[in-house]
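Only one protein chain is missing from this complex, and each of the others stays in its spot.
Labels run A and B following the written order; every chain starts at residue 1.
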Amino acid sequence: MTVADQYAGRRSWAWPLGRFLTALPFLLPSMALFGAFVFYPLGKSVYLGFFISNPFRTRQIYVGFDQYKDVLASSEFASSLLVTATFTLYTVAPAIVIGTALAVLANQKLPGIVIFRTIFSSTIAASVAISAVFWLVLLHPSIGVLNEAVEGVGFSRVNWLRDGGWAVGDRATVFDMVAAWFIDPNWALISVSLATVWMNIGLFTIIVLAGLQTIPEELYEAARVDGAGRWAQFWHVTLPMLSPTLFFASVVGMIFAFQSFGQIDILTQGGPVDASNVLLYSIYQTGFEQPFRVGAAAVQSLALFVIMLVLTLFQFRLLAGRVFYR
Amino acid sequence: MARVFFQDVTKRFGRVFAVRELTLEVHDQEFFVLLGPSGCGKTTALRIAAGLEEPTDGDIYIGDRLVNYVAAKDRDLAMVFQNYALYPHMSVHDNVAFGLRMRQYSRSEIDRLVREVAETLGIGDLLNRKPGQLSGGQRQRVALGRAMVRRPQAFLMDEPLSNLDAKMRVQMRTELVRLHRKLGATFIYVTHDQVEAMTMGQRIAVLNDGTLQQVGPPQEVYDRPANRFVAEFIGSPAMNFLEGGVVRENDRDGIRTPEGFLALPDAVSAEIRQQGVRSFVVGIRPEHLTPVAEQAAAAFEGTADLVESLGSEQHVTVALKETAIVVRLPSSPRIERGATLRLAVAPEHLHLFDAETQLRVGP
Partner (left out) sequence: MTAAQQSSRIAGVAQRWLRRLPAYAVLTFCAALLLFPLYVTAVYSLHPLTEFLNEGVPSLWPSNPQWSNYFKSGSGVSNTPIGRFLFNSVVVAVVITAAQLVTATLSAYAFAFLRFPGRNVLFVLFLATMMVPLEVAIIPNFQTIQWLDHHFRTQAWLSWTQITWIDGYPGLVAPFLATGFGTFLLRQAFLSIPGELRDAAEMDGYGHWRFLLFVVVPLARGALATLAIFAFLQAWNQYLWPLLVTNDPDMRTVQIGIAAEASDVSRINIAFAGTITAFLPMLLLVVVFQRYLVRGLFGGSVKG
């Protein structure tokens, strides 16, 4: 028996196993965490959807697919979908347009441009809570500057819930006051969107700046040789070359919109009368406020997951080989 | 004791055979060249020897030891990579010392060894630079230094000169040969450049499509290519080929090609008879075609179509009746385009290949 024969068995199956065992310690931490906090919860949600629990969660009643049907067919669900879609519309397009404009402006070759680049991307540092407070300051019924401006331009101030300013009632919170600004359903969603757009401008500026840096300088030189001016360069070089980046940004923006929670919780609590109650906020209210309808919330979560899955798959389809892959 | 022996080595990537049943012995202290076009499996063969790739089948011996399952680091080999594989974030010193750090050397010993190697290679004053601050030639030296410092039994080099400019390449060629003589180690050198193979190798192996074509000293491979592929691959300008069948004219065996009759040496015709081959490809190296005067017997006649003057010589493409052949001539007299050339070739300079098997026929 030669040495090679001794190893013959090892060659056929032990080597792949050995390679797998080599890789395992590298993968195990992530795999364990994903299993516990991503894949297990997904399955658990499906399971939870089959049950209705009483408010004290002492008893669970199996209802099969009835809960899925009830939740998905409910008018609340339809309304929250509509609000979510509107919110997405209000936030994604403006943030991308502004982010692109700022990125292009900040991509000029000027002394000190780094300062502007930094300022334009700085709102990425603002959390949802912080940007909500920043905008509270602007939108506040009595101290808000924006109302002054609105009045200055000739429009009438927005109708408040209470007169006399925020300091009058001793149990009145800022939110009660702000509710004045947000009482008109349209304005509530718009106001939440304003804070969201502002917060996301930084991220989109960064994404587009990163995209701009992948455009080879020669393309601009070629365009200039062809006699293209600044506008023509923007339309015929920058924008087409940027399109994968912009698409990427739009999907990121959509996913962000679907994940928005904090600014809504701080500014409107989904109100008035569900006018700003996006799907995620509705999940929170259903599952974590009285009467704790965990199963129904799980069904809503799965709906959110499916929507995001479709969007993300769409993104990978369109972007494979264009943005990340090289 | 650093003979490297491939026995029936096959390497498959999915459906692609990168190396096919390669059996090859590299002698101890030999400068051995693996030559072939890109994609023919040279790198794969080298990586199998290095232990970076497992063969799908077959065995590798270093000395008399079967090393199939010996880890790369324990094979006592060093490799010089095509793109040098220097660690960009480390200084030249640290790059060279990197391999020693794994091998229980003391700090001062490492320092001494690095310095010694650096002096040998003339990079002593670059030790504190990063690879990014070096020229291609300097990087090449650092890569060599890193291989040398461990004093391995054998050096494996994968197209180490292909990233250098032409002049540097010529210089490094002689330096590598000198280094080989000095180190007394086995060199396995991979290249697709036949000039490198011819000038540096003590023996060369020609690979094509994962299959070994021929092994031997460079001159032998040049003079007696084992098949049409080797004949075509080695030599510049490349060998001319004409197809033809064997005939007997004027009491002499010869080949009748569309361009004319080529007489064969007696030894060859005897063998042809014996083997019963009927159709051939005849190969003629450009330097073996000589112009002859009007009255002398000529094998070919045609007009000069393209003249490339290299200063020391000229390569003339001569249009014949159906094909064209390249002739290598001294630079004077200068051939003008359109001139008529009558060319002869000595029978012993004809290379015959079986048109079917492409294998060499005759001695």
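Please note the rule applied: a residue touches a chain if its C-beta (ideal position, glycine included) is under 8 Å from a C-beta of that chain, and two chains touch if they have at least 3 such contacts.
All values derive from a computational prediction rather than experimental measurement.
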| item | value |
| --- | --- |
| Shown chains touched by the chain that is not drawn here | A, B |
| Residue touching the undisplayed chain, where the options are A:Ile61, A:Ile119, A:Ala222 or A:Leu239 | A:Ile119 |
| Candidate in contact with the missing chain, chosen from A:Val63, A:Val133 or A:Met241 | A:Val133 |
| Missing-chain contacts mapped onto chain A | 16, 19-20, 22-23, 25-27, 29-31, 33-34, 36-42, 44-45, 48, 101-102, 105-106, 108, 110, 113-114, 116-138, 142-145, 147-148, 166-167, 172-175, 198, 201-202, 206-207, 209-211, 213-214, 255, 258-259, 261-262, 265-266, 280, 283-284, 287-288, 294, 297-298, 301-302, 304-305, 308-309, 312-313, 316, 323-324, 326 |
| Interface with the unshown chain - residue positions in chain B | 47, 50-52, 72-73, 77-79, 81-85, 87-89, 98-99, 102-103, 131-132, 146, 150 |
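Note that in this section only the chains that are shown with their structure count from here on.
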| item | value |
| --- | --- |
| Centroid distance [mean C-alpha coordinates] between chain B and chain A, Å | 60 |
